[in-house]
Each structure stands twice: as C-alpha cells, then as structure tokens.
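Every protein chain except one is present and positioned as in the full complex.
Chain lettering (A and B) follows the sequence in which the chains are written, and residue indices restart at 1 in each chain.
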Amino acid sequence: MDLVWLTLLFPLLGFAVNALLGGRLPRRAPGIVASLAMLAAFAVAIYVTADLLALPHEQQGRDVILYNWVPVAGLTVPLGLWVDPLSALMLLIVTGVGFLIFVYATGYMADDEGQRRFFANMSIFVLAMLVLVLADNFMLLLVGWGGVGFASYALIAHYFWRPEAAGAAVKAFVVNTLGDVGMMLGMFLMFREFGTLQYFGRGTAPGVFDQVAGTGVGTLAAITLLLLVGAVAKSGQFPLHVWLPDAMAGPTPVSALIHAATMVTAGVYLLARAWPLYEAAPFTLGVIIWLGAITMVGAALLGVAQSNIKRVLAYSTISQLGYMFLAAGVGAYGAAVFHLMTHAFFKALLFLAAGVAIHALHGEEELPRMGGLRRVVPSAWLAFGVGGLAIAGIPPFSGFFSKDEIIWSAFFSARGNALLGLLALLTGGLTAFYVFRAFFLAFYGAARYNLHAAEGAAPGHGHEPAQEHDDQPGDHAIHAPSFEMKLPLAVLGVLAVVGGWALIPGLTTLFEEYLEPVFAFPFAYASPVGHAGGASYWTVAVVAALTGLAGIGLAYVLYVARPALATGLATRFAGAHRLLDRRYYIDAFYDLAFVRSFRALARALSDGFDRLLDDLVDGVAAIFREASEALREVQTGYVRNYALMILGGTVLIFAFVVFRGLVQ
Amino acid sequence: MSGLPILSILVFLPVVAAILCLVLPDRGEGAGPARIVALVASLVALALAILLLIDFPPGAQGLRYEERASWIPAIGASYHLGVDGLNVLLVFLTALLTPVALLASWDAMGRSPRLFSAFLLLLEGTVIGALTALDLVLYFVFWEAMLVPMYLLIATFGGARRGYAALKFFIYTSVGSLLMLVAILYVYFLHSAQNVEVAASFDLADLLATTISPGLQRWLFLAFALAYAIKLPLFPLHTWLPDTYTQAPVTALILATMLVKVGAYSFLRFAIPLFPQASAEILPILAILATIGIVYGGIVSAAQRDMVRLLAFSSLAHLGFIALGLFALDARAIQGSILQMVNHGLSAGALFALVAMIAARVGTFDLAAVGGLARRWPVLTGCFLLAAFSSLGLPGLNGFVGEFLILLGAFRTHPVLATVGTFGVLLAAVYMLRLFVGAMYGPERAPSGAGARASRDLSPRELAALAPLLLLIVWIGVYPAPFLRRTEGAVSQLVTNIAAAREGTPLTIAPPPRDAALTPPEHTR
Partner (left out) sequence: MAPLAYYFILSAILFTTGVIGVLIRKNPLIMFMSIELMLNSANLSFASFARYRNGLDGQVIAFFIMTVAAAEVVVGLAIIVSIFRTRASVDVDDVNTLKG
C-alpha cells in the first residue's frame, strides 16, 4: 500500500516524456507512452486495492505520508495519500477507465498534429485527478481540484485556434475557479473552527471529521455549503452547470474521460468523502437534494432538445450527476458512489461510441447530419446501444441496479419523499428517451451526412487548419475505427453490462461490503421501510424498468416509426422547444448579469475612477507648479532687487530680535 | 563561509561591477563587453546568495551573518547588515532576478548596454542593501539610493513618455520617504533622551528598546506606513505604478518588482516592530486598503489592452494579497506573505520577460492587435502558460501556497476581508486568461511587417532566462517546505514579540491545536 505514490509517478512520467522530449519521438509515440504509463498506474492501483482489501475492515484506511508539504507555524500540511475503499475505488476507475480512453485516443488522435500536447495534458489530468481522490487533507484535495480544472481547460482548448474552443475553455476555468473560491473559504472556516485541514486524525491530533460532534450547526452549515459551491461547479450542477455543455468543444476522448467519467464526478466524491460533515448539516443536505433534483430533471429536459450528439451526452452527464447528488443528499452515499462507478463505465462507452461515429464522419457532430450509421460503423452502433440500455436502466445492465438504488432511496430513505422519488422516476424515463432519440437519429433512418461538406467545416476534429483544406482525393471515405478504438469499446461494453452486478439486492452484497469501512450507512438502509431487496425495492425496480422501456419506445415511435410526429410536436410546442433550445436562457442571463456588467464595471473603473485618482495625484503636482508660477515673479533677476530684499530681511530679523527683547 | 563578509559582497560586488561597466566602452548597437561583465558579476552574486540560502538553518531565529562596523560615530550611525528569516529569501530572489533580467534584456539594451547593465547592477546592490540594512541611517540611504538607478533606467531607456513617468515615480515615492526620515529622527532623539548614559544610536536593535507612548506611536507609524504604502503600492496610492511600468524598459521590470517588495518587507522589519501598539490599531485599516487593492487591481486589470499595463494592475492585486497577509499579523499569513513575495517575483518576472519577448517578435504590446500566437511558438506558449497559471494561483504551483496561507491566516483575524480577498483569486483567473488566451488562442493575427523574428521560437538565451524562474515556480508549488522553514523562526519570533509588546490586546499568535509532530512517512506495516 505504501507504493500508492507510484500511481502518481507514472502519469507524471507520461507527462514528462511527452512534454520534454516528445518532439524527438516517432509520430505515434506520445499516445503509446502515455497509455503504457496509465497501464502501469492501473496495475499499481490493483495491487494497492488488493493490499487494502486484505486488511480487516476496521483497518481499511491508511495514511501514506510522502513528505511535509506546507509546514508553517501552527499548521503542518503533509503530502499524504489516504487509501481506503472509497479512494481505492476512485483510483481504479480513474486509472482503469482512463487507460481504456487513452488507448482509444491513440487511435482517435492518430492524425492530430497536437498529439504530444494532447497526451501530456491528459497525463497531467490523471495526475491531478489522482491527487484529488487520494489526498488526505483538504488543502491537497484543492491541489487536485485545481489541477483537474487546469487540465480540463487545456484540453477543452486543444483546438485553441477556434474561438469557440478558447471561449469554452475560459468559461470552464472561470466557473471552476468560482467553485475553488467557495471551497477555499470553506477550508478557511474549517481551519478557524477545527485548527486542522486533515480529514482524519493522526496520533493525538484530531482531524476535521473527528471534531464534527459538538460544533455549531450554523458553522457546519456554512462550511458544508461553501464546500458545496466547489462540488456544484466541478460536477456541473445547477446553477453552475453552464460550462459543461460548452466543454464538448474538446476532443471526444477528453469529453469521455474528463467531462463524463471522472473529473465531473469529483463533486460527488467530495460529498461522499466529507459525509461526516454533511450528515451533521441538515440544511445543506436539503440544498443538495433540491439542487440535485432540479439539475436531474432540468438537464434531462435539455438533453431532449439538443441536436449535437455530444451535447446530448453532456446534458445527460449533468442529469446523471444530479442523480448522484440527490442520492448523497438523502444519505445514500453508497448509492451515489455506485452510480458514479457504473456511470463512468456506460457514459465513457457512450462517448467513445459517439466518438467513433464522429470520427467516421470526419468530425460531424450534428445529429441532423448523421443517420443510418448502423451499417456503416456497427461497432459504434452496438456500443452506443449497450451504453444506452445501461443508462436507461434496463435490466440486467449496470445502470438498472445503481439507478434503482437511488430512486428507491429518493422514495423511502429517511430524508426522501414521494415527490423526489417521482422526479427520479420521471427523469429515468426522460433519460431513456433522449439517449435513444440520439441513438435512433444517428444510427437509423436514411444517411444524411455529406463527407465533402463535413471536411473542414465541422468542429471538433483534430486537423490543423492547414490540413483542413488539404483535399486529398480518397479522404472522403468513412473513417473505419481502428483496433485500438474498438478494444476499449468492447471492454467498457462488458463493464457497462456487468458493472451493476456488484450489488443486486438479495443476491450479491459485494459493493455494500466493500464500502462498509467508509460509510456508516452506505445505502440508507436505516430507512423506516427497510431495504435489502425487500418488496418496496422490487416494486420500484419494476416501475423504473418499465418507465425506461416506455422512454425507449416513445423514442422509437417518434424518430424511427413516425418521424413526422416529432417535427409536428416541435412546432406544436414551439415555446417550450425554444425555451429548451436556449437552455432556459440561463447562459444569456449570466452573460448579461456577470460577463457584460463586469466588463462595463472594469471599463468604468479603469477609464473613469482610476484616471480620476491619477488626476488627483497630478493635481497635487499641478498645485506646486502653479504656486511656483506665481512665486517666480519675485525672482526679477536684478541684483539690486535681491540686495534690497536682503536688506529688508535683515531689518525684519533685527526688528524681531529687538522688539522681542522689548516685550520681555 | 563564516569569515566571509557575504552580505557586504552581495551589496558591493554589483556596485563595483556597475562602475566597471560604466568605464567599459560600448561598441556599436547592443555590443560591447559590459553585458558580459555584468552577467558574470550577477552570477557570482547569485552563487553567493544560493550559498547563503543553503547555509541559513531552517527554523532559525535571530539574525545571521551580521556585519557591524562604525560608520558615522558622531551621530551613532553604523554599518550594520544581517539576514534572518524575514529577508533571506528576498536577498536570494534579488540575486536571482538580476542575471535573469540581464539575460532577458540582452538584445534590448538600446544604445548603451553599458549604462543599462550598470543601472541594473546598481539596482541589485541598493535593493540588497535596503533589504539587509539594520541601521536606520544606512537603511534610509539604500532606500533612497534604490530610486536612482530605477529613475535612470526609465529616463534613459523608457518609452515615449519616459520623462513624465520617471519624474512621477521619483517624486511620488520620495515624498513618502521624507516623512519616514522625520519619524526615524524622532525615534532617534527620543531614544537618546531616554538613554543618556549610552551613546546615541541609529541601530534598529537599540531603537527597538525605546518606549514610545501610544499616541506618539500612531503618528510615527503613519509616517513610516505612508512611505511603504506608496512603495507597495496600496490602493489608492498606486497610480504611479501603471505609468512607471508602461514607460520603463519592460525587461528591467523583472528586477524592478523587487522595489515594491522592499516596501512590504520594511513593514515587517521596521514599522511593525518599532510601533507595535500603533500597528495593532492602524493595520486593520490598512488591511482594508489592501483588500480593496486586490479587488480593484483585479477588476481594472481585466479592462486593460496594453499587456504591460495589465500586468501592472495585476501586480497591484498581488501586492494586495501580500499586504493583507502582513497586516493580518498572523504567523501563517506572514509566512505566506513572505513566500508570496518570492512567488510574485518569479511569476511577474517571468511574465514581464515573456511579454517583452512577445513584443520583440510582433512589435506591439496591444492585446487587441495580436491573437493565436500559440501556433507559432509552442515552447514560448508552454512557458507563458506556466507563468500565467502560477500568477493566477493555480493549486500545485507556487502562487497557490502563498495565497492560501495568506488567506487562511487572514481569515482568522479578518474574516470579512479574507473572504473578499479570496474572490481576488477568481479575478486573477479572469484577467490572466484574458492576457494569455487573448494573445495565444483564437485565430492567428499579428501586426503585419513584424519581420522574420516573428516566426522564431525561444532562443537558448531566452530559455536560459526563463528556466530558473519556471523551475522554481514548480518547485515551490510542490515542495515549498525548504522555503517556508527558513521563514518560520523569524516570523514566530516577530509575532510573539509584537504580542508581548502590546499586552492586553488579543493575540493572534496562539496557534490552533497543533498537528502532531510529523515524522517521516509513517509505514503502515
């Protein structure tokens, strides 16, 4: 277990090789080097996890301290890695799914001039993400937190010459920095209150979580709410979700790894990690529940109206993260983590499958210009279908088990209620609908794409502008996925099917046992209804599966069987469609309320106020200048005038001396 | 190393080398041996400064490498230098930035490389002098002498409005100093009146023993604080800064940022210890100004079109952080502030160098005229990215450690100000990305006629100038412990002394329950 630092070293090596000497390596080398590094990290992660699980349950939580990172008077922050089942699971997901996506990217990015930069940034991302999940204190967590934000920025801006990519990168970074500000404030308050930033105590010194009992509810609410700002920003929850759909401007493997499988789940990880704090702050939990619920429903509705396949998946990610927030809010931390894991599998799969389709069409991402791809790229069709069934919650795919756990918790856990449960159910149906809408639009029907038009004009594909106009004859064929792109699809496809089997109520309890050392009640079984695969659970499960099927069925009717109906509905409910199309006007509102007004304020301060201040300073100088203008008249330049003044001065001094003597 | 008067060498080696540079001839445009002499001298000074830093024991309290000699015995002024945790990092930073500035200016020294290098070296010597002087007359001499090479740099090599800028810089910053001189003399006479049996002295250690009534302290502290607040600069006394920075030769700014740090450091060394009660009263007000500076500098910076002006206002914001940390009078915040002074030297130094390199290629500082430059120079872009994100406080790089400690400490004493200040981090992201993204991303454009240089990536010389800064940016972010440990002793002592000097006032030194002493990696099995 002490070798856990090796998981950090390998991505670092992957970065260093690419950044420092990548220019001298063969063309495909960057991807291969980075992928090998990821494989090594994954191997270490497996070893560490096995090592951890060999321990008795009560000892499954180890602090591996590398060195004292920030030692100052009255505070020592170590560079310490906390290994317990939760962080080990995240470690496995990040390195494992990460490795698959790296392999995929070696194929996807094979023609990209910026491969070296791409894989260097991807490696930095993995490094930062591992720091995030392994940190044993909040300050180090923030390093990972900020680091993934940076990597996300750099990768969204991979095609930096496109204004929309540059803009999306800046938007992502600024929104995430807003989250960082919230987290920092939470940490300052935490330090003020507890005098430490460690999660858990070491030796005699207690950690943050050890001191929750006896702390004021108001203080805890403030700390947890401030931390929540960071989680909401990172996980794309309402109202800070606006950056995530734009982030799709990055290459598709980036969307799969960062903006679906790993980074955006950091917020959920934080809630799960800091659950002792959150459990003691009921007000915050209420906020989490409702933010999660609003995001879950709102983003699912937006997913219905998107025409870009990656944006559909982006809103789907936001919506699924809403599920996880909801689960954490009602106390089902285990369910949140479970869904986090299965979501990593099937969402990565969906993105990679979409990537195969996009790659095949030379970068075409618009659903209206796809169609009929089932025969063209059958691997993508199969993978997207499996992922779609998993996210729709159709048994026995993984999403069924993890999502039902959440829906059940929304209904029946101590903080759940019928409204939350119904919203979760409804969203399940919507999810099935919009995913299969994309599925049917892309893979069925007539082919609507035009490879000649897609070339050059389409965003999101890895050619440099110089090449984009490089019309090689022969390059208008479909790009068939290479082996390194298909292999990850296969592995993730299997995982998307079986991933949920780790916890089938009444049948397997693997996942529950696994998380037991981390949470007091991983699955909110402390609910009045009881769970463990009871009648209430199976009722919910059946209803949820039926809702999912209904969603798929509706999508089939609207987009395959009777396409005219869909366009009819869109014109019928033009207002609603417009509202969804404009993303509820939230982006427009932010643009007006923050971006434009900030610019105006900055202009006013710079051109108005600061100039005024400067004029004041120059004004003081001007006073002296004017005064000397007046006084210079005295300097006539005539010797006799000066002599007269000397005489006058002498007389005055003499008079003063004499008269002072007289007065005394 | 014990016998060597290392501090005197650090002060006078650059001065002597500067004089040597002045007598060496200029041969044609940008040539001549003066630059090489200057570079060698600054590298020797850097080597000594590194030795000093390594040799300085971590956690040490009290002064080291003290040098004391009689200077003007008639008035009790002495030649007294020394370093402790408060200034050892800054001495090192000054010695580091000088060769960097020389290398970055190598081709930008205009008509007279000998003058340019001589002024830079004079700046180094006087700044190190002001940083290490422990006698108030000696300190004041160096403090004022720093202005001269800076004035000459601006007036000789500056932009179109260099005369205005140089004069404004000089007069503005010396106005404050005069009041400080009066206050120094007042303390001196007070001290000799109180201690008639001993000889009068300007030595800081002697003057610290003076008893000054709280009412009087207030005025004296204000006189000192005005000088430092102008130098820092604190809002609203900052207006000399943008004018000076935009008119000065940009590569000289790499070193010139040390001037403002001397102001920050002087608070710790002189104003606060000399007048502890008054500082307890007045520092909270100054902390408000520092916080306004963070926010104001951030907002105004975001509106600038000129890259150097943008960086000037970003310096205002950064110095606001540093000042807030100092004024919080919390040990962690002060340690963070000292580290942040180093960080600002590194990141702002690198940014000024990079902006100068970009401008040398495209011929303009105007952000609106350039874009998409990342495609041309990948190495330069990478360096710029690192420097920009260091400056905006990205966790994992140096700026984060400093800012986090400052705000963490300040939050204990001034929660509201620290909260407002934390939003400065967000503003930093906004203006830094405006600079970086504006210049490097998007469709490629640059003024036409930029010439053949426009296509060249960083030369080995430019890389050599940037490398040490970028290396330290990463190092301090990942492993700041060697730097922090060297400041810990002096800062704890300072905070304890101040607390003791103003009994009855709530102390901020009392650390929260301290973490268990950390032993090296705990082996789990």
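Convention: contacts are C-beta pairs under 8 Å (C-beta built on N, C-alpha and C of every residue); 3 or more make two chains touch, one makes a residue touch a chain.
Source: prediction; values computed, not measured.
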item: Visible chains that the absent chain touches, using the contact criterion stated earlier; value: A
item: Listed residues A:417, A:539 or A:636, member touching the removed chain; value: A:636
item: Identified contact with the non-displayed chain, of A:494, A:507, A:621 or A:644; value: A:644
item: On chain A, residues whose C-beta touches the chain left out of the figure; value: 631-640, 643-644, 647
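Just so it is clear, only the chains that are shown with their structure count from here on.
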item: Residues on chain B engaged by chain A in the complex (per definition of touch); value: 168, 171-172, 236, 238-240, 243, 296, 299-300, 302-304, 331-332, 335-336, 372, 374-375, 378, 382, 385, 389, 392, 394-396, 400-401, 404-405, 407-408, 411-412, 415, 418-419, 422-423, 425-426, 429-430, 433, 437, 440-444, 479-481, 484-485, 488, 491-492, 495, 511-516, 518, 520-525
item: Contact set on chain A toward chain B in their complex; value: 1-2, 19, 62-76, 78, 117, 128, 131, 139, 142-147, 150, 154, 157, 160-163, 165-166, 169-170, 173-174, 177-178, 180-181, 184-185, 187-189, 191-192, 194-196, 198, 202-206, 598-599, 601-603, 605-607, 610, 613-614, 617-618, 621
